[in-house]
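The other protein chains are all here in position, but one chain of the complex has been omitted.
In order of appearance the chains are A, B and C, and numbering begins at 1 in each one.
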Amino acid sequence: MKYILKRVMFFLITAWAAVTINFILPRLMPGNPAEVMIAKFQGRLNPQAISALEIAFGINTHENIFLQYWDYLGRMLTGNFGISVSFYPTTVGQVLSQAIPWTLGLAGFSTVIAFIVGTLLGIRVSWKRNSTSSGIAVPFAFFLNSMPYFWFALIVEYVFAFIFGWFPLGGAYSSASGLGGLALVWSILYHAILPAGTIVITAMGGWMLTMRNNMISVLSDDYITFAFAQGLPESEIELNYAARNAILPSFTGFAMAIGFVISGVLLTEIVFSYPGVGYLLYQAVLNIDYPLMQAIFLFITIAVLIANFIADIVYVFLDPRARSGGE
Amino acid sequence: MQVKKATNTKSVIEVKNLMKEFRIGSLGRTRVVHAINGIDFEIGEKEVLGLVGESGSGKTTVARVIVRLYEPTSGKILLNGEETPLRMKHKALVSYRKHVQMIFQDPFSSLNPLHSVGYGLTRPLKIHKIVEKDKIKSKVLETLEEAGLIPPQQIYDKFPYELSGGQRQRVGIARAIAVQPQLILADEPTSMLDVSIRLDIMNQMLELKEKEGVSYLFITHDLAGAHYMSDRIAIMYAGHLVEIGLSDDVINDPKHPYTQLLKRAAPKPESGLEPEKVDVGGEVPDLTNLPPGCPFEPRCPFAKPECKERVPDMVKIDDGHFTRCILYKNRTEQNEIKKV
Amino acid sequence: MSALLKVKDLNAGYEFTKFKTWAVRNVSFELNQGEFLGIAGESGCGKSTLAFGVIRLLMPPGKIFSGSIEFNGTDLMKVDDENLRKMRWKEFSMVFQASMNVLNPVLKVRTQIYNSIKYHVNMTESELEKRAKELLNLVNVSSKYLDAYPHQLSGGMKQRVVIAMALALNPKLIIMDEPTTALDVVVQRRILQEVDELRKKLGFAIIFITHDLSLLVEISDSLAIMYAGQIIEKAPSEKLYAKQMHPYTYGLMHSFPPLVGKRQKLHGIAGRPPDLSGEIKGCPFYPRCDKRISGVCDVENPKLVEIESDHFVACHLYDGK
Partner (left out) sequence: MNYVKLFFSNRKSAIGVIIFLFFVALAIFAPFVAPYSPNSMAFTPLQGPSWKHWLGTTAVGQDILSQVIWGTRLSLMVGLITGAITTIISVIIGLSSGYLSGLTDDILMTITNIFLVIPGLPLIIIISAFIVVKGIWTIIFVISLTGWAWGARTLRSQVLTLKNRDYVNASVVVGESSSHIIFSDIFPNMLSLVVANFFGAAVYAVLSEAGLEFLGLGDSSAISWGTILYWAQNNQALLFGLWEWAAVPGLMIALLGMSFALMNFAVDEITNPRLRKR
């Protein structure tokens, strides 16, 4: 329990750090880049919105920077992320809340599938490491793992949507009016297949290689030889002795791996014009919509923190040594 | 009571009520490991003190505290009769280590794999300015030869991976004697070596003792090895010194129940091939949670209720033979009475 | 007594892509039912390879190159993988050198004991529990540790649990590869004592491997000394202790300073054992031997022959006898 508490503390500190980065960045840059944004949208924003933005980015204010920071923290805590300039006059919160479900669905689903499939492949490939299929699978995984997500997404879209026309070119559901019930669900799934498939295939390679390495390390441990000496069936040794232990180190690298997958999801969404957070981020970048960008950054960070927290809990569940309060 | 050695030579090192605690764990969850709990002994000139104990008894910590790889928590360390400060700056440490050197247990990890033998031995000579610059190489060769590495010219350019375990340990010995120290702390120097070369390493050390006049703290878990090497033997258990005395006295007439147990458990085919029965169960107590009384009490066949209360005092058995056990308490009283 | 294990001309070692080592060279010996055989030798002499080899547990790159192993009338070299798996633990079990690490860290002691039983014999949950408790009882471990994880046990307890597992199916042979070297002297002694009592009670044979000759002399019935992959001397323990015929055995025996009695200066054996990756011409001990006969010992490798009754030696010193 102490371990969990420690992790919660750490995640709170990290969330605070992300908020602080958002606060500091515009103030750190020469000439405060937010001024450019405000100037650009001058004609389209009302004076109240402009002054709100000026307060948020510390422009034309004589207020002490610590007071500014204090106010800022207060606004973040109450979920007040300001107004989106590119979707004016909608608030950032509203814009974001429409995109979030799509990204959560896409990222959550494909991360879990990629993790499961990649890990299983990693187990198999290391267990049968002298077979031909393993000999092919490993370099292939290296290639998958080094591919830029967005590029693979482009190719997939081109081949399966453009040339064969099997899948839609983009979007999250059919815009045909009056779609409801099962038909809508089907449409959503249908639109998600290509982006999700892209993410699964690219992310899988990394999990597979990690698991393979861990497995090979574990296979030379004494308890594996001991399990063979006991005449246990191979499948039992492979899963309950080798894989059960090999999967543990995957969790220590989880933070970085999930970071990669999230990046992949963002870029994939852009390619497929999928109305999630990544696509929103792209639009925010194009329109230099800083408030929206910052909120997205914060949201993604918190989502990753929660994913990590789940991984930590699973880890504690899987490793008895962590349960009784080790590191 | 002060633990004095039997002979009257000048003491090189003396430790008094030495303690070492380690804090483990991270913030908010620290526990204290009581590795050494107040030990006293001294080592005279050209004397070998064997320090015997099982793993976790704190014997390695004793050596590392004396050589100041760890700072002592409390107590006194006297070098040539002069008290040394518990915390020392780099410069003071360097001059202290001119007198006190160490041989490590594992010859495979105690030599930097990237440095040649010659480089490893040149460093101490340079740091402690033992000889003039142009004589360093010839001094290194001389030291190698003294440590039994022949021919030294060939060994000089070798890297650790080209040497056998025995040769590596000789390099370790050469490194320790290079600065001509007064005391060498040898931490199980033969336990990682093959059986057939252990004796030669021990003989080499004894030879150097005669030739260079160095003293040793010889740490081991092997009673027979300690007997072979040492003038006196000290037995450690759970961070306490439980018995100390002349080697023959401690081996032939062990007083502390733990020493007796160790002797019973040690292989000694020379006294009959039927092994002695060991009927004491249990294991060494947890050093983070030591009982207030005698640490051996939970396993001791002679334990009495009062053993639980506090750690017994050192009792004098004979000249230079002491033990920390309540069984012999009356004997001291008698001795004291006699003295009066 | 009939022989339980017959090993003949066993050659085993490790095969790498670029070279091979022969860690076990032409080893032959027999082990009787219920016998306690000690195999002593220094690091790298092939004793562990032999131990793993005779029960066909050498993991790649380890490999048996040639030879025959007959266990209780079955030719082990001809048994297929599935039957070998079935024989393991039931016929012969093993206690490892690094016993601290042989328990799976993520499974409870209970599961691990159950696993060692349930894939060989059909037992209900309650039978398994009864047997597991019985086994722990046998090695003096409280059955409350059934639900503990390995990291919650001390080194000595882990070793006891492993021994309990090795006894689970009443095997005919238990191989112990330096099972107690990592333990304290006292705990080690006690465990060995208990194992020997169990052997007398249950009647299994033991092959006990260690570098500690003075310990083996006390506990084993017979002793084999290995050097450079070969058995160079084999005899009942008391015979071997009374008289070491091979100069290496003599040197090894006298490398242990006696605990009691007068202190006197002893010497080890100079030099180091040969590299096992190549062919060795003549007696492997030749360069270190102080009784070597040049022209004989450096030319021909002596065979292991019975010089006195039950006392086998591989040395040219006894050629005429």
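In the analysis below, contacts are C-beta pairs under 8 Å (C-beta built on N, C-alpha and C of every residue); 3 or more make two chains touch, one makes a residue touch a chain.
Since the model is a prediction, treat every value here as computed from it, not as a measurement.
Student: Who touches the missing chain here, B:Ser74, B:Asn112, B:Gln153 or B:Ser271?
Tutor: Considering all chains, including the one not shown, the answer is B:Asn112.
Student: So one chain is hidden, and I want to know which residue out of A:Thr132, A:Ser175 or A:Ser220 touches that hidden chain in the complete assembly.
Tutor: A:Ser220
Student: With the missing chain put back, one of A:Leu106, A:Ala172, A:Met211 or A:Ile270 would touch it. Which one?
Tutor: A:Ile270
Student: Which parts of subunit A face the unshown chain closely enough to count as touching?
Tutor: 10-11, 13-14, 17-18, 21-22, 25-26, 29-31, 33, 36, 139, 142-143, 145-152, 154-155, 157-158, 162, 209, 213, 216-217, 220, 255-256, 258-260, 262-263, 266-267, 270-271, 281-282, 285-286, 288, 290, 293-294, 296-297, 300-301, 304-305, 308
Student: Which residue numbers on subunit B touch the omitted chain?
Tutor: 27, 64, 67, 69, 90, 93-94, 97-98, 101-102, 104-106, 109-115, 123-124, 127-128, 172, 175, 179
One rule holds in what follows: only the chains that are shown with their structure count from here on.
Student: Could you work out how far the Cα centre of subunit A sits from that of subunit B, in whole Å?
Tutor: 56
Student: Distance from the CA centroid of subunit B to that of subunit C, rounded to the nearest Å?
Tutor: From the centre of subunit B to the centre of subunit C is 33 Å.
Student: For subunit C, what residues touch not just one other chain but two or more?
Tutor: Where subunit C is concerned, no single residue meets two or more other chains.
Student: Which residue numbers or ranges of subunit A touch two or more of the other chains?
Tutor: none
Student: Mind pulling up the subunit C residues that touch subunit B in the complex?
Tutor: 42-43, 140, 154, 156, 184-190, 193, 211-215, 217-219, 237-238, 241, 251-252, 255-261, 263, 265-270, 272
Student: Can you check the complex and tell me which residues of subunit C touch subunit A?
Tutor: Subunit C reaches subunit A through residues 55, 57, 59, 84-90, 93-94, 96, 98, 101-108, 115-116, 119-120, 149, 151-152, 162, 165.
Student: For subunit B, which residues count as touching subunit C in their complex?
Tutor: Against subunit C, subunit B makes touches at 54-55, 164, 166, 194-200, 203, 221, 223-225, 227-228, 247-248, 251-252, 261-271, 273-275, 277-278, 280-281, 283-284.
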